[in-house]
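Just one protein chain is left out here, and the rest sit where they should.
Then we have chain A:
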């Protein structure tokens, strides 16, 4: 990955709505170079998607999110891949990580209600043959996600004019 691409990624990670023009100015390179680099990274799926980080607790229809530790028996020849796929294809599953340590997959599940998430675990996740056990932890409050602090107060405490 070129240095330019890394810098572009950092700037887009902070704010995905930054235009190629602005990025070109910030990095002091030609706008065509920036556009080409972004196009390449989109093509290669380095940039997967430009999504919005939402603080759902500020929205009326609050969502319930749980982190589920899943122990599984790996499949011969395929390891964890097949079983991970069977899990992540469910739309209610928001993220899946293969973990080191006491369990194998960390699954993030989102639902409208607590009951909905519980029913996903008992009716969809646990019955999968390879799944040995699950431990479900409901998220009570999100303080920070992907480096973004949710309730950050960006008040400027500085004097308006100073030497």
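Criterion: contacts are C-beta pairs under 8 Å (C-beta built on N, C-alpha and C of every residue); 3 or more make two chains touch, one makes a residue touch a chain; residues count from 1.
Quick note on the criterion: contacts and distances are computed from a predicted model.
Colleague: Choose one: "Aminotransferase", "Electron transfer flavoprotein beta subunit", "Caffeine dehydrogenase subunit gamma" or "Sugar ABC transporter permease". The correct choice is the protein name in UniProt for the chain not shown.
Modeller: Answer from the UniProt record of the missing subunit chain: "Aminotransferase".
Colleague: Which residue from A:9, A:27 or A:67 sits in contact with the chain not drawn here?
Modeller: Going through A:9, A:27 or A:67 one by one, A:27 is the residue touching the chain not shown.
Colleague: Specify the residue from the set A:45, A:76 or A:158 that touches the hidden chain.
Modeller: A:158
Colleague: Contact with the hidden chain only, please: which chain A residues?
Modeller: 11, 22, 25-28, 156, 158-163
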